[in-house]
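Let's turn to chain A:
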Amino acid sequence: MSFFGDLQISMIVLCSGLGLVLIGLWGILTQRNLIRMIIGFSLLDTGIHMVMVSIGYVTGGTAPIINDDVPMATAVSRVVDPVPSALVLTAIVIGLGVTAVMLSFAVRIFRARRTLMIDECTESKW
Partner candidate 1 sequence: MKKTPSTLSTLENAGLSAEDQLLFSNARPRPYEPYPIKAIEDFANWARANSLWILAFGTGCCSIELRPLMTARFDASRFGVAGRPTPRQSSVFIIGGYVSVKTLKRIVRSYEQMQGPKFIIALGSCPANGGMYFDSYNTINQFDLYLPVDLYVTGCMPRPEALLGAILELQDDIKAGKCDGANRYIEHFDEYKANQKKVIKDWNMPDYNW
Partner candidate 2 sequence: MVEGFITQVLLQPLGIYVVALGAGFLVPLFDRAHRSSAILLFFLALAGMVAIAGINLLAILNGAAPIQIETAGIAPPFAINLRFGLYEGGFVLAVNSIALLGALHWLPSLRQHASALLLYLIMVMGINGMVMTRDLFNLFIFIEITSIATYALIGMERTGSVLAAGFKYIIATSVASAFFLLGTIFLYYLTGTLNIDGMVAQRELISGPIGFIATLFLLTSLLIELKPYPANGWGLDVYETAPGGIAALISVGVSAGVFFALLKTLPLLDNYLSSIAVVGGATFLLSNLIGLKQDNARRLLGYSSIGQMGLLTLALAATVQLGIEAQLPLVAGGLFINHLLAKAGLFWLADLVNRNSTRDWSVLAGRPGRLLLFGILLSALVGLPPFPGFWAKWVLVTELAAGGLYPWITVVLLGSLLEAAYLFRWFTQALQTRESDTPDTIRLESLLPVALAALLLFATGYGMAVQLESDTLIMFLPLLAGTALWLLDGLPGLLKSLLMLVVVAAGGAWLTLDLEGLNRIFGFILVGGGVLLSLATQYRSDVRKGFYPLLGILLLSLATLLRAHTSLEFFFSWELMTLSSYLLVTLGRGGAKPALTYLLFSLAAAYFILAGFALAYAASGSLELAALGDTGSSMGLVFSLLAAGFVIKTGGLGVHIWVPGTYGEADDDFTAVLSAVVSKAAIFGLLLVAAQLGIRSDIGLDPAYVLGWIGMLTATFGALMAVFQEDIKKLLAYSSMGQLGYIVTGIALMSHLGWVAALYLTVNHFLFKGILFLAVAGVVLRTSERLMYKMGGLIKNMPFTFVATMIAIIAMSGVPPLTGFGGKWLLFNAMMEKGWYWLAALAFFSSAVAFLYMYRLLHTVFLGQRKLEHAQLREAPAILLVPQFLLIGIIMVFSAYPKLLLEPLSSAISPWLAGNLVWDGLSLHTHLGYWNAPMIMGVVAGVWMIPLLFLLLMSLTLKIQKVGQFNIVFAAERPHRPEDTHFAYNFFAHYDRALGFLVKPRATAFWNSIVEWSHTLAASLRIFYNGNGQTYALFIVMYLVVLFLVNGGLQL
Partner candidate 3 sequence: MMSELLDRLVRDFGVTDITERPPAITTLKVSKENGERLIRELRDREGFTHLNFIACTDWIEDGIFRLIYMLHNYDSKQNLGVHIDIKRDHAEMTSIHTLWAQAWTYQRELREMYGIHFPGSPRLEEDFCLEGWDAMPPMRRDFDTAKYSAERFGHREGRVSLVPRDHMKVQLYPNRGGDES
Partner candidate 4 sequence: MIAEWFGRAGNFSLTLLIVTVYGLLVGAFIERTIAKVQGRIGIPYRQPFINILKTLVKRTAVSHGIMFYLGPVFRIAGGIGTLAFIPVIYGSETFANFSYAGDLFLVIYFMFFGQLGMALGAGESGHPYSAIGIARGLSQMTAYEVPFALAVISIVIQYDTLSITEIVAAQQGGWQHWTLFTNWVATLAAMLAFLGMTGYSPFDIFLAPQEIPIGPPTEFHSAYLSLLQTNRALFGATKLVLFMNLFFGGATGWIELMIKTLAIYMVAVVVGVAFPRFRVDQSIRFFFKIPTLIGIISIIYVQMMFTS
């Protein structure tokens, strides 16, 4: 704890999320193998999810359940925003769907052309 000093946990999550986004982007842009690109996309997706979570987090906050400990009046300042968490759930599902579709494309592309290299799929251009 001392090393991070007063770094807040949300900032760490945010930074690592953004880092993942960049790594993911790097993966998509540099890896020519479709599977690796999909992995890059997954990283990107995960990074975004982390960013989302970190946005809603209130340091030291508690779960957003209104009860006696967290009365209505002070809830806004004390609880973690529940909406991002909810959004992340949806986003994860969608990301999963997209990843699945991508993978199925990769499989079909491999079946059709016996390769997984994206730079060999350039017949439509100009």
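Here is the rule we go by: contacts are C-beta pairs under 8 Å (C-beta built on N, C-alpha and C of every residue); 3 or more make two chains touch, one makes a residue touch a chain; residues count from 1.
A quick word on the picks: all candidates are chains of the complex that A comes from, given by their letters.
These figures come from a predicted structure and were not determined experimentally.
In summary, of the candidates 1, 2, 3 or 4 that share the complex with chain A, the touching one is 2. Those residues of chain A whose C-beta lies close enough to touch candidate 2 in the complex are 21, 25, 28-30, 32, 34, 37, 41, 44-45, 48, 51-52, 55, 83-84, 87, 90-91, 94, 97-98, 101-102, 104-106, 108-109, 111-113, 118-119, 121-126.
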